[in-house]
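A single protein chain has been removed from this complex, and every other one stays in its place.
Going by the order they are written in, the chains are A and B; count residues from 1 in each one.
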Amino acid sequence: MQFVTINKDEDLATITMNRGKVNAFNDALVDDLRQAFRESEKDSQTSALILTGSGKFFSFGFDISHFLGYSKEEFVHYLGHFTDFYTEVFLFPKPVIAAINGHATAGACMLATACDHRIMARGRAKISINEIGFGSSIFAGSVEMLKFCVGERIAQTMLYSGAMYTGDQALKMGLVDQTVSEENLLAQARTVAQEFAQKDARAFRSIKLLLRGPVAEAMRSRETASIQEFVDIWYSPETWRHLQEIKIRD
Amino acid sequence: MQFVTINKDEDLATITMNRGKVNAFNDALVDDLRQAFRESEKDSQTSALILTGSGKFFSFGFDISHFLGYSKEEFVHYLGHFTDFYTEVFLFPKPVIAAINGHATAGACMLATACDHRIMARGRAKISINEIGFGSSIFAGSVEMLKFCVGERIAQTMLYSGAMYTGDQALKMGLVDQTVSEENLLAQARTVAQEFAQKDARAFRSIKLLLRGPVAEAMRSRETASIQEFVDIWYSPETWRHLQEIKIRD
Partner (left out) sequence: MQFVTINKDEDLATITMNRGKVNAFNDALVDDLRQAFRESEKDSQTSALILTGSGKFFSFGFDISHFLGYSKEEFVHYLGHFTDFYTEVFLFPKPVIAAINGHATAGACMLATACDHRIMARGRAKISINEIGFGSSIFAGSVEMLKFCVGERIAQTMLYSGAMYTGDQALKMGLVDQTVSEENLLAQARTVAQEFAQKDARAFRSIKLLLRGPVAEAMRSRETASIQEFVDIWYSPETWRHLQEIKIRD
């Protein structure tokens, strides 16, 4: 795997995104993440997962300038790949803790909402589903996961405004479950992951599916149509102009 | 239009209900409102809407003494008209800001919950879905919209008690998004409407439908049956007696 490292420590696996300065998603990073999750699922020594990013970002979300070179068909294919992946994480049979070390925007926030527990570094880091800010829509599944996390009212406020939130704001909204100082983030993630890992694995999986199965059905029933609409808007002249102006701030 | 005025200011349209002292809904007011929304939808110069009332009420809700003269069939027809209208507002493709200038009770609160953002005047004004207080049921769609606004627990508390809430109580419950002084209400509504209007129109519409489409499906699937039950209860001797005692307080 080129863009992801897996670190095993006792029965915990830490999956770290590591691509460029901002861990922006492309096909290869999503491939690597799916492979890392699948290996961890099969590995009977692994009881719980931590998902984090290297550097100053958890992840910027999609590598927009990269995708501007894609044809519509290629982009639709990638989006199916990405939304399948977040649905796998949402239903992953083992506990997944997001350790949000830095900015988590757009697709990266969607991925964080798929996890079982979110811990965010206090301070500089911001979290947001900010697509509306650059004239983009989102995906049906990501809306359902966000509603599952924060309820419908706050989901609507977030999606209509595209606002960026600090860890402490996100905590108040229920978008993350805990905030800690940057230097304690991984230690706290391990503590939480250990608590999850000590639960009976079959009972955890069963309860997780009771909670999330109906949400996943709602996600799947409208995902393909929403990808089609997302792409229509993405390639519209107004949105395309916005996308070309996006510079990744570091 | 007899009971509604449309005021255009740059790309904002302000729709003001203006019928008697309390802007109570009858067929004609609902007709005028639907026409005003439809014109604003077609008007390419209009980017966002503000919905408000003239005088001391946003609206009292149904003009009960007027409807006591309706046959069951006429009333069922009106209710289909009214619930179709709030569903159109709920799914309206442009942003709709409710500027709740005064009391918003019963059907008027339902209409407010259909909007994208609610700003309420602090002070005297109360908001409530108070049907249970006079022995009336409500409509399936209005329950779904209320759940969408405030979550299931608070929706249940509101509907079981029929309690009246001040702006600040409503803000705490999530029933409104902001409160301001009466004199700043319309200015604040314009500020918020401008923020919405600056978003990409297609992205906004797409995200709004992703959030609200599944809710609208749930609304429609049970609306007709709920209207039938509503009417059965409305014309029952106990409820009829309550309805005849209702005096509109000014």
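The definition used in the following text is that a contact is a pair of C-beta atoms (placed from the backbone, for glycine too) under 8 Å apart; a residue touches a chain by one contact, two chains touch by 3 or more.
What you are looking at is a predicted structure, and each value in this text was computed from that prediction instead of being measured.
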Of B:A28, B:L68, B:M164 or B:A218, the one touching the omitted chain in the full complex: B:A218
Residue among A:F37, A:F139 or A:F204 that touches the chain left out of view: A:F204
Sole contact to the chain not displayed, among A:I50, A:A108 or A:V150: A:V150
Touching residues on subunit A - with respect to the absent chain: 95, 116-117, 147-151, 174, 177, 195-196, 199-200, 202-204, 206-208, 210-211, 213-215
Hidden partner interface residues of subunit B, rising order: 131-132, 135-140, 143, 147, 151-153, 155-157, 159-162, 218, 222, 226, 229-230, 233, 236, 238-239, 242
